[in-house]
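Right, chain A next:
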Amino acid sequence: MNKSELLKEQVQRNSGVNVLKCMRCGKCSATCPNYDVMEYHPHQFVNMVENNQVELLMKSESLYMCLTCFACVERCPRGVEPGKLVEAIRLEAVRIKENNHLKPDQIVKKLTDKMPQQAIVTAFRKYTK
Partner candidate 1 sequence: MQKIGVFVCHCGTNISATVDVAKVAETLAKEPGVIYSTDYQFMCSLAGQNLIIDKIKELDLTGVVICSCSPRMHELTFRKAADKAGLNGFLLEMANIREQDAWVHKDREEATLKAVALGRAAIAKVALNEALIPGESKVTKRALVIGAGIAGMQAALDIADAGFSVDLVDIEPTIGGLMTQVDKTFPTLDCASCILTPKMVDVQQHELINLMTFCEVEKVEGYIGNFIATIKKKARYVDPDACTGCGLCTQKCPTKNVLNSFNLNLDNRSAIYIPFPQAVPLVAIIDAAHCKKLQEGKCGVCAAVCAPKAIHYDDCDKLVENKYGAIVVATGFNPIEVHAFNEFAYDQSPNVITSLEYERLMSATGPNGGTVLRPSDKKHPKTIVFQQCVGSRDTTSRGKTYCSGICCMYTAKHAMLTREKYPDTDVYVFYTDIRTPGKGFDEFHRRAVEQYGVHYIKGSIGKVVPMSNGNLKVQASDLLMQRQLHIEADLVVLAAAMEPDKSAKHLAQQLTASMDNDGWFTESHPKLRPVESPTAGVFLAGACQGPKDIPSTVAQAGAAASKAIILLIKDKLKGNPCVAHSAENMCNGCGACANVCPYSAITYVEKEFRMPDRTTLIRRVASVNPAVCQGCGACTVACPSGAMDIFGFSNKQIMGEVDAICQ
Partner candidate 2 sequence: MSVKEKTEFQPKIVAFCCNWCSYAGADLAGTNRTNYPANVKIIRVPCSCRVNPIFILRAFQRGADGVIICGCHPGDCHYITGNYYTRRRMTLLFSMLDFLGIEKDRTRVEWVSASEGGRFAEVMTEFTNDVKAIGPNRKLEDLRCKAK
Partner candidate 3 sequence: MQSEIIKRTVELFNSEEIVRAIGWRKGDFDYDLNPSIFKSSEDLEKNFVYNDFSSANLSKFLIKISQKEDGKTLVFLKSCDTYSFNSLLQEHRISRDKIYIIGVPCEENLDPSKIKAALGEDVLSMSCDGETVTVETLDGTKTISKSEVILDRCLACKSRKHVVYDELFGEEGEVLDSKRFDQVEILENMKPEERYSFWRTELSRCIGCNACRDICPACTCEKCVFDNRDSGVENKVATNDFEENMFHIIRAFHVAGRCTDCGECSRVCPEDIPLHLLNRKFIKDINEFYGNYQAGDDIETLAPLTRFDAVDVEPSIVKTRENVK
């Protein structure tokens, strides 16, 4: 198992999500309130995890654009729960620590009008010493 596959495995295990249950209906992205500011959208999170592209997601700002409102979790007809997947990928990002976690001064720079409040909270929450 290479690194990408390992990440996929870990993300799925931590979230309890089975990405293979997705039937590509797009309900998650349809229901997402922060769709427009995301580079990768909820359904892409699911599809990209399936295709071993967790690292791309970890690098993307989209990871912190998710408001964790769980509308996608609520509405998904197949019980895939994309929101939980996002959380698990965030956790992976946090675990890498020094490599990519946000430093306090970085967060300050990100405090723009566009940044949703919940994302700020999330950013702090993911901050580790």
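Going forward, a residue touches a chain if its C-beta (ideal position, glycine included) is under 8 Å from a C-beta of that chain, and two chains touch if they have at least 3 such contacts; residues count from 1.
Candidates were picked such that all candidates are chains of the complex that A comes from, given by their letters.
It should be emphasised that the depicted structure is a prediction, and the values quoted were computed from it without experimental measurement.
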Chain A in this complex - touching candidate among 1, 2 or 3: 1
Candidate 1 contact footprint on chain A (complex, rising order): 21, 23-32, 35-36, 41, 43-44, 71, 75-79
